[in-house]
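Note that one protein chain is taken out, while the other chains of the complex remain in position.
By letter and in written order, the chains are A, B and C; residue numbering begins at 1 in each of them.
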Amino acid sequence: MGNLLEIRAVAKNYGPVVALRNANFTVAPGEIHALMGANGAGKSTLVKILTGVISGDAGTIKLNGEEIHFTSPDNARKNGVAPVFQDPALIPDLSLRRNLRLTNTNIAKFEEKIAYLGLKINLEEQVSRIELPILRMIDLARALAHDPKLLILDEITAALPANLAEVVIRVMNEEKARGNSVVFISHRLSEIGEICDRVTVLRDGIDVDSFNTSEGDEDRIVSAMLGSKITSAESKNRSASISKEPLLTVRGIKDGDKLVNIDFEIYPGEILGIVALEGQGQDSLFDILAGEVSAKAGEIHFSNKKVDFSHPADAIKLGISYVPGDRKTALLPQRSIRENLALTKFRKLRSWNWINQKNEDSLVDKAVSNLEIDTRASSQVKQLSGGNQQKVTIGRWITTGFDLLLCFDPTRGIDVGTKNQIYKLLSGLSAEGKSVLLFTSELREVQLVCDRAIVLYNGKVQGVFDAAKADEELLLNAAYGRN
Amino acid sequence: PANANNYVIGVSNGWAGNSWRETMVCAIKAEATLSKKVSKVLVSSRNTDAAGQSADVRAFISQKVNAIIINPGDKDAINPALGEAIKAGIKVIAVDGPVSAPGAYIVSNDQKKYGAAGAEALAKAMNYKGNVLYMRGISGHPADTLRDEGFKSVMAKYKNMKVTKEVFTNWDWAKGGELAKQLLKPGKFQGVWTSGIDYPVVEAMKTNLRGKYIPLVGADNNEFLRQTKELASKGFVGIVVSNPAVIGGAGLKVALDVLDGKTVASESLLTPTAWTYKANKKEIDSSYFVGQEATFSSAVKIPGYTTFSPAQLFRCKAPQDSDDGARA
Amino acid sequence: MKLKINRSMIALWIILALTFLVTGLVDSYFFSIPSIGITLQLAAPLGLLAAGQTIVMLTGGIDLSLAMIATGAAYIVSVKSESGLLISLAYALIFCVVVGAVNGIAVGVFGVNPLIMTLSMSAILIGVFTVGVSTFLRGSSRMPDLLITASSGLILDPITWPLIIWIIVGGFVHFSLTRTGFGRVIYAIGDNAKAARLAGVKVWQVQIAVYVSCAILGGMAGIMLGGQSGAVAISLANSYLLPSVAAVVIGGTSIMGGMGSYSGSVMGALILSVLSYLLATLNSSEAFKQLVYGGIVLALAWVYSSISERK
Partner (left out) sequence: MKLSLREQYWNLSILGLVIILTVWRSNQLPVFGSYEIKTIILGIIPIALLAMGQSLIIIGGGINLAIGAEAILINCITAKYSEGSDFATSLRWALLGIVISVIVGAVTGWIISKSGIADIVVTLATSFVLIGFALFIQPGPGGGVNLDFAKYFIGGEDSYLAPLFVLFLPILLIWLPLQKSRLGISFYAIGSSKDAAFLSGVNVARTRVSLYAVGGLFAGLCGVSLTAITQAASPFAVISNTATLNSVAAAVLGGVALAGGVGGLFGPALASLVLYYIPTIMLGYGIDPAYSQIIQGALTILVVLVGGLLRARGKR
């Protein structure tokens, strides 16, 4: 039996950066095929070439044994290849209905798929008012409405809470049952083994391994992804060293929307995890603590002083740093790694000072080497892959110094190698006596890096747990309000 | 049906932000206030096209003004609107430039003679020979076309004079100065004719020709008068061609005459004069106003038409603005 | 990074050299020392306007009131010069700071779109000065002799005072943008204002500082233009507005902000000045000159963008 999809020797350069060197990839009919690879390995590029978003420099693509060359995603959709891209592909200023019109999607079929995904949606709603996870599901429903033979999901689960991720997995299985194929890109190893039939691993633009999931396991994926530089995260176990004076105390915080009454505290040197399903107000909690928006009610005490932020600068002055969930809001995409790392140094207008090049060089070099940032594309941060961009956003604060780091899902959409680096970084920081508030959508991270965790539900703190006891089941139950 | 002492006058000026036009409007206001026959002067003054001026005229018709004084951007293009005005019994007076609408009165400087008078004086100053730098206004503008006719007709007479360079300043002071600096080279020209963009060219002579002045034709701009006076001793021959902005006042006078039922010629053309400091010292001395803007048009009266004093002109008050005005 | 900037600068140098050569071929006097001096002298005010425009455009804004600010500053200096040069300059400075601050507050604090804000500001200033000329700003608008010298005085062919002023002020702008914290935040807020805010930058303060700086540079340019004309009319700098934007854009500064340099704008100003000289010397109709000016600006932008994009 022939392959549904056959990609041979595809290559793509972005100027000096080689995104794909020589990638081969085949998908059999009725197969769920995982495409894995570290950040910057070229997965998205491959998807984009396959679906006609960009054209490759070399190589052939065959669908059903016939060589094809899609000129646009529309073209691909019409030929039974429906992608859900890593970046949302809905027009923010248009209503959903007009978005569907744009992709020539059958409305009735779309509504049927939405129901099938267990969602309720108003077609007149403007896309910019819809939350990201729901948008991802809409993207999925739209792809399904085109009745694809081949469904391509590029990191769709990265932004999804557990319940919706489960829906996606159900969909993939049902597509498979119908004899259709799915290409699934994810950094969540746990998802791969359970549901995928086959795995292809890309490294530096080359397919380094490809095997049936029955023949190998997670370790094989990880070692293929990372080559020689395999590292695995070790659980930490050091919750003893916590002092009695809290660094940050939060009392009765309300945001006028989701947050009803939030109380918690962080101790110096502690990594406090926050767990919540999507949309529990965790993002506005972080925004409040970072001084980005102000709370409607409640008090914040920092180092025993009541604080009131009207601008992020106020929080930064006290030593509170913020790594937002969306890297795009934290980076200067067109500027160099250097300027991104050094930005906070020049935050004050008063500091209209001459830049000391030597100091800055050493600062930047140190951060780059500490965080192992891939500097091949150092002239513009937007050319870095997602993982490296994330390192830059964290690195900025490490060069600046802080007492409390607010990290919002820093490992979203990031490969295991980089994830482990970030875990190590956070642990190192806490060993130096810094505190970290870490929101994570990956529950196992709580036990990997945190000392304690709090679970938010219905705008309140549902529970506070010692990391040692907080396994995924416990956290998930609490997150659903069951305990 | 208007009360004879209660006329409402509409003024449409299609080119704003320029002191010549401002003075023109002030002259209308000053003359209207002095006449005691006008209750209101409604002014529309903005950079606009013929369609915009037509809209102004139609707004005046809706407003039932008694007369419209218009400085037209275009000879023909406002005719549909002006036709409607004349049909509605409104008197139309075009100042500065002509309109072709039948029934309209025209009060204007004779632009053809303007071009000729300056050219004639320039020829004399150049001893009827040499190369001329010819700096015109806006390409295609009616006044520019008429001045060109007058200028060329004089040039044709003198075989030894040649226009070796012709440029358009767009009546823009900075552009005129820039062009002069780019074009004036020692020995290349023996005289310059400008369509009123004069004083920056004198500055350019200072820098480019290092003070070796050549004769220059300009208009009655205040700063140019000063240069003509002060640099006369250094050998500079400035030729001041009159182009009085207070022609607006003459327009108002004609409007009142028509409204009062007097017979008025349908076209009144003012003949420009060309002054040099040598021949017209007295006139130039008395026309220069120390405290006025550089581009101020220094001829502040048109004998037989305007009656206001310079001070009244500078006050720039319409009847409705004055404390002693007829009626608010 | 170095590589890319160099490529773009090389492209600009080549373009400048080409326009320079072509102009010299059309008019051989252009190659003479005095003529080069004049061209540089005429480029100086445009270069200063472009400096203001560059700073604003780097933040993702644009200042369409720049020409009226320039004219206004020059007008104030000329009319108030009877009360003393320094006092008149102080008046002009206050004017620039106030107008710049209003622009900056509207854009930075109230989030008014810069295009609309400065367009409206320009209309307001035209109105204010039209009223002012016959009331509170009445007076001789002749420039004081000292400023005329500073704007067009010769030091030693082809070096003129305006060139020296341009080099000093331009150098200051260049180094402020590339070597100081202020420059860094200008690029930062142009690239991603939200990110800059999250990094602790008070974006509105920077915006105000930027629009004020732009207005001051515009004021200097206006005074220089007035000095070159000898006196000031209230339409003085109007025809320099679009070239000030064109110079910045030809010089490679992104109209979206966050990318570009003043050195590029300097090249843009020089290229436009040479081009203007070329058009002045051509014996052709106004129609043809307009066509050539637009066509060349477009071609330059195109050539520049394709050379500097290709890696």
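Basically, contacts are C-beta pairs under 8 Å (C-beta built on N, C-alpha and C of every residue); 3 or more make two chains touch, one makes a residue touch a chain.
Only a predicted model underlies this, so the values are computations on that prediction, with no experimental measurement involved.
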List the displayed chains that the omitted chain touches in the full complex.
A, B, C
Touch criterion as defined above, residue of A:V17, A:I68 or A:L94 at the omitted chain:
A:L94
Of C:V99, C:A246 or C:L270, the residue touching the omitted chain is C:A246
Cross-chain touch to the chain not pictured, restricted to C:A106, C:V173, C:V201 or C:L217, is C:A106
Could you list which residues of chain A touch the chain missing from the display?
53, 72-75, 77, 85, 87-95, 98-99, 101-104, 124, 126
Where the unshown chain meets chain B, residue by residue:
15-16, 40-51, 54-56, 58-59, 61-64, 73-80, 138-142, 145, 318, 320-321
Over the whole complex, note the residues of chain C touching the chain we left out.
106, 110-113, 115-117, 119-124, 126-128, 130-131, 242, 245-246, 249, 254-256, 285-295, 297-298, 301-302, 305-306, 309
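Keep this in mind: only the chains that are shown with their structure count from here on.
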So what shape is it, when you link every pair of chains that touch: line, ring, star, complete or other?
line
So, comparing each chain's Cα centre against the centre of all protein Cα atoms, which one is closest?
C
Whole-Å distance, chain A centre to chain B centre, using C-alpha means?
71
Between chain A and chain C, the Cα-mean centres are separated in Å by 44
Residues on chain B engaged by chain C in the complex (per definition of touch):
16-19, 22, 26, 139-140, 165-168, 170, 172-175, 177-179, 181-183, 185, 199-200, 202-203, 206-208, 222-223, 226-227, 290-295, 314, 316
Residues of chain A touching chain C in the complex:
15-16, 290, 292, 311-313, 316-317, 322, 324, 328-336, 339, 342-349, 351-355, 378-379, 396
Which part of chain C faces chain A closely enough to touch in the complex?
1, 4, 179-182, 184-185, 187-188, 191-192, 194-202, 205-206, 209, 254, 258-259, 311
